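With one protein chain withheld, the remaining protein chains of the complex are depicted in position.
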Amino acid sequence: MSAQIPDIVKHRVSDKAKRTLDIVAKFVEEECIPADPVLGAQIGEGDARWDRHPPIVDELKAKAKALGLWNMFFPKGHYKESPGYSNLEYGLMAEWLGKSIVASEATNCAAPDTGNMEVLAKYGNEAQKAQWLKPLMDGEIRSAFLMTEPDVASSDATNIQLNMRREGDEWVLNGTVSVLSIRELNIKSLTRGQKWWSSGAGDPRCKIYVVMGKSDPNHKDPYKQQSVILVPANTKGITIHRMLSVYGYDDAPHGHGHISFNNVRVPASNMVLGEGRGFEIIQGRLGPGRIHHAMRSIGVAERALEWMLMRINDPKKTPFGKQLREHGVILEWVAKSRVEIDAARLIVLNAAVRMDDLGPKASLREIAQAKVLVPQTVLTVIDRAVQAFGAAGVSQDTPLASMWAQIRTLRFADGPDEVHLQQMGRNENKRGAEVTKKILAQKQKTEQLLKQKNVKLYQPGANIKAKL
Amino acid sequence: MSAQIPDIVKHRVSDKAKRTLDIVAKFVEEECIPADPVLGAQIGEGDARWDRHPPIVDELKAKAKALGLWNMFFPKGHYKESPGYSNLEYGLMAEWLGKSIVASEATNCAAPDTGNMEVLAKYGNEAQKAQWLKPLMDGEIRSAFLMTEPDVASSDATNIQLNMRREGDEWVLNGTVSVLSIRELNIKSLTRGQKWWSSGAGDPRCKIYVVMGKSDPNHKDPYKQQSVILVPANTKGITIHRMLSVYGYDDAPHGHGHISFNNVRVPASNMVLGEGRGFEIIQGRLGPGRIHHAMRSIGVAERALEWMLMRINDPKKTPFGKQLREHGVILEWVAKSRVEIDAARLIVLNAAVRMDDLGPKASLREIAQAKVLVPQTVLTVIDRAVQAFGAAGVSQDTPLASMWAQIRTLRFADGPDEVHLQQMGRNENKRGAEVTKKILAQKQKTEQLLKQKNVKLYQPGANIKAKL
Amino acid sequence: MSAQIPDIVKHRVSDKAKRTLDIVAKFVEEECIPADPVLGAQIGEGDARWDRHPPIVDELKAKAKALGLWNMFFPKGHYKESPGYSNLEYGLMAEWLGKSIVASEATNCAAPDTGNMEVLAKYGNEAQKAQWLKPLMDGEIRSAFLMTEPDVASSDATNIQLNMRREGDEWVLNGTVSVLSIRELNIKSLTRGQKWWSSGAGDPRCKIYVVMGKSDPNHKDPYKQQSVILVPANTKGITIHRMLSVYGYDDAPHGHGHISFNNVRVPASNMVLGEGRGFEIIQGRLGPGRIHHAMRSIGVAERALEWMLMRINDPKKTPFGKQLREHGVILEWVAKSRVEIDAARLIVLNAAVRMDDLGPKASLREIAQAKVLVPQTVLTVIDRAVQAFGAAGVSQDTPLASMWAQIRTLRFADGPDEVHLQQMGRNENKRGAEVTKKILAQKQKTEQLLKQKNVKLYQPGANIKAKL
Partner (left out) sequence: MSAQIPDIVKHRVSDKAKRTLDIVAKFVEEECIPADPVLGAQIGEGDARWDRHPPIVDELKAKAKALGLWNMFFPKGHYKESPGYSNLEYGLMAEWLGKSIVASEATNCAAPDTGNMEVLAKYGNEAQKAQWLKPLMDGEIRSAFLMTEPDVASSDATNIQLNMRREGDEWVLNGTVSVLSIRELNIKSLTRGQKWWSSGAGDPRCKIYVVMGKSDPNHKDPYKQQSVILVPANTKGITIHRMLSVYGYDDAPHGHGHISFNNVRVPASNMVLGEGRGFEIIQGRLGPGRIHHAMRSIGVAERALEWMLMRINDPKKTPFGKQLREHGVILEWVAKSRVEIDAARLIVLNAAVRMDDLGPKASLREIAQAKVLVPQTVLTVIDRAVQAFGAAGVSQDTPLASMWAQIRTLRFADGPDEVHLQQMGRNENKRGAEVTKKILAQKQKTEQLLKQKNVKLYQPGANIKAKL
């Protein structure tokens, strides 16, 4: 809550945002976290998990709206749709949202809708906004973002294969399952370009897909071959084959869809921004989204730490006559978790501040830092909490195991750590020539000074006599 | 297979064992691994998962028996039931068994039956052996080991609470769910001592529970308060409340049971070894079992590494124009995995050799080393493989995610790492006085030598003049 | 320089401080770093190293004064002696100072003088200020802080043994070398309380020792047994036995003294703040000092990274036909170093901001975080740079090896990491009861909701039939 804002940013948070932050915190802790297991219970088991919408979500959405907690992710100054918070301010709120499964959706701040709404707000035309942005902003429908493909290394977006072919006033999309999948899934086709990890596609209220495909595979600029187009979920030719699981979790009803396109036809007017501008759109989409993920993850870490604190003070758990907190190594885990979480949070907030001041494009380095640092930190904290709990930590009796599974995916979602580290390394290395020049100039100046002062650097053994 | 036995132990593996090892390897790779998903498919979904026995298991058991692969875990020289392999030799075989889900059961070498069979063979009387050991060794029934309790820190076995009360010719067992669980599970009772993580209790063929309880809570020796008793699974008063999940996996039909005892009566003749000797039994039970877990885990790591190798050579996966193996950091992951697996394997095999030469009691240090080192190593290897795969690595399309979940539990099963590290640290520290004495004697000798040779240790600044 | 200030604090840095920061950066890069080896050359070799003051230092001090770079460490608002910078602003400057060996002294911002000046400014009386603070602030003399003792665990300051005895108008100090040291150093005495790691005591210009001793060993409050007293370096009875080395470096002429006190008499008026208030003084002394160390260390890391960048772009170094930067793992080292340095810097700056807003006492948590996080981070960065250089990295041809040695000491100077982590863990754990209460309330609310909505948590296997 607002009293816990790191000192370094305290003065940049408006009084309004501080008030909202306190409301968010209270809403999450008192309404959302207790509702998370209810959500699970309402979804039920088996195939039913995919055709129900748990009523508790709508109840919470009504409450959130009444509290003024809605669409806070739209940064002020960047979107007219914004309720008026900076990226920094929303970042602080997102941390609390991340502590609960349902909170982000309850406040209409859930991925992938947030990114999709930003795409529509930023790049959509008026018709597209009226048809899709409006109901998304009102929380009436949900959306999915279809980019990743199983058949290629889609961490490199130029590899995307889903075929988009213009026919008159329509685009025809084809992306069907691959040879390998055929064997496994008994589906007949050889064309590539199927999509998977289409998160949210499982939800019965998911009405619109934002789809990235290849509209001009032969364009000489590999970054102009792609387009982004809007595809209603009920368009003929779309098949949802299955949902991917994450460790043992299916994440229903949201889910991570495996979807193919067989001559799927959409009006040409569904193209976003323009043919060949897909790369530009996904670049713009990912920046703030990564910050949102990162901030929510910080909240996950805080909650894991809270559970660990509960465990190590549990009077029933006294191995070898001492409570867990009295075993030396445990408090060190607590302390390290505290400092690592705090450092990771500052990295995210620094990126948020930079986005507020200079926009996402000028903040790529800072965003990438958050993208890489946060999930690893949070996984470490969760795993310590699991270890403190022992077997309960991996079971359904704590939220830790599902937290771990969820956060683990962030180390490759929107690009694996290694791709980002390579890019960050290359960027940092651009200073190579400049620092080399500086260091050589410093060495030269040292030589001049040594000469001028008539002293020599001591070199051990410099007076060893020739062994003649 | 036998050609890959580490050089350091090659000469201690008999020709018979080498031949068997080759058969095991072939059986696992060609029969068991392909059957693992079939097992899953035959178990099905929902409640049905807990009342079926997948027929593929029995087919594999028949094949294994025909190949002479049966009960190899009974070490030669220690058990007359042994097919004649040393702990070292079985360790090498167990590595292969660990690569498949079904292989251990198919060869009747699966936990917890192995440990329970050892208990019966070592401590059981003839009647107990005839009734339970015989069908277990024949693979006709399965068993569970009920020790861990949710209400106490059961990493310290003296905390065990399940109540055992002698009444005439019977023992009456009571261990029902706790206050906390009541709230969650709507079960009415306040007595402690319920059991959980009773692995294998879900299987419809699980007929016998080996149960650790407190038969004399007031005995002045805290290590004589416990007894181990045999309880048929169908005894009145036993309730299986649910199965615990592991990172979302329910591990059906095996499962990890949460079980309560309400006035469960068994004949006094079901007591193993004698009243108050429970601690002695579990001590004897855990040694070889930890080695088995550790060796199977090495096999898991090898399989994870194989999948990683497949991935990084996949011609379809070429981020930024290069195959994954060409990205510098990946081959380093491969190399580190190789050396870390090999080091961990040697630690396990060293413990096996010591058990062969001197018995489990003299090998506690070596066994503990394997217990601690192996799971952490294997988790690291699996997680690298997951990262190499990206999203596929956490999904049902690779075996990696479930491997990770399975191995993660070994960091606290049979005691958390930290307990073992403390114990190992204390043991190593027993040398403290002796090494101190040695070092002080060395220092004294140095002084004598300096005096004798008339030289002084150089001390920088020793000639700084008094600043008077 | 000012353009590189992290966005998150940019608006809290005054224009004046930004200008000064640019001057500091230029002064360090162009004057100080080239002078560092000259300093070494002027000190020379052998015993001479301890009785010379290298003239280059005074030349740089004159330049620094002329540039207005003097005593910047005195935080504005806290000391009337301050040139007017906040802790945050000085923190940014200290980072640059840390890149050079000589820069801190050249700007009169070097430890231990800074801490000693703060003690005198905060706790000294007017006479003490006139006699010692004045010449220290003018850079005419230097000082040492004598606390650590070899015979006790002085990370716990209550263990301090140096004996202070009141005799009339004087205090008599005794602290002579111990049994163990006698053997090694051939010094005759049994009293404890000698001092070591008295940094700066080697410098011929070190004129004053700030000494912590035990004035009332029997005081019932263990935190009131200590006093801090001013002892001129040339007082009779003081012996400098030697200088401690750090790895192979003697850090002449500064040095780390090993000093004994034999009936050392000082006027009672030399007592600082009052008898029994030693603990209070060192508590006050350590806060900002830790931040200074931490910020200078960040500068060390930045310089190590610059050298690494030079190396990996060196056209002469092409193992296996590729420059080092083209070897995949190297750019990952660069990237990780970048993000880890940036995170550590934010942790320090956050502590500085909090000190600016709320004072050092309210910032103990944040200061401790910086104390623990920074040295480990910096050591990791330096060690990567060493590895990139290979053998040159450990030699006199790069500044890396001496950097490593210097920073390594910060993991126990002013208390080892482990003590701080324990303290941090205990503090964080104070939330234990509160979070437990919160989580239990959340669980209770979940139960109510489940009942109210008439749904149950799914528990796998909950319908397993009794095995009767």
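Letters A, B and C mark the chains as written, and numbering starts fresh at 1 in each.
Basically, a contact is a pair of C-beta atoms (placed from the backbone, for glycine too) under 8 Å apart; a residue touches a chain by one contact, two chains touch by 3 or more.
Please read these numbers as outputs of a predicted model, since none were measured by experiment.
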| item | value |
| --- | --- |
| Listed residues C:Met1, C:Val172, C:Ala392 or C:Ala462, member touching the removed chain | C:Ala392 |
| Residue among B:Gln131, B:Thr318 or B:Gln422 that touches the chain left out of view | B:Gln422 |
| Absent-chain contact - pick from A:Met1, A:Leu67 or A:Val329 | A:Val329 |
| Interface with the unshown chain - residue positions in chain B | 6-12, 29-30, 33-38, 40-42, 44-45, 55-56, 305-307, 309-310, 312-314, 325, 328, 330-336, 338-339, 342-344, 346-347, 349-350, 353-354, 357-358, 366, 369, 372-373, 396, 418, 420-426, 428-429, 431-433, 435-436, 438-439, 442-443, 445-446, 449-450, 453, 455-459 |
| Absent chain, residues of chain C that touch it | 45-46, 148, 150-153, 155-156, 159, 184, 196-197, 244-249, 316-320, 324, 327, 329-330, 386-387, 390-397, 401-402, 404-405, 408-409, 411-413, 416-419, 422 |
| Touching residues (missing chain, whole complex) on chain A | 47, 49-51, 183-185, 202, 204, 206, 233-234, 236, 238-243, 245, 250, 252, 255, 257, 327-330, 332, 443-444, 447, 457, 459-468 |
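Quick note on the criterion: only the chains that are shown with their structure count from here on.
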| item | value |
| --- | --- |
| Between chain C and chain A, distance of the C-alpha-averaged centres to the nearest whole Å | 37 |
| Gap in Å, rounded to a whole number, between the CA centres of chain C and chain B | 46 |
| Junction residues of chain C, two or more chains touched | 328, 330, 332, 443, 457, 459 |
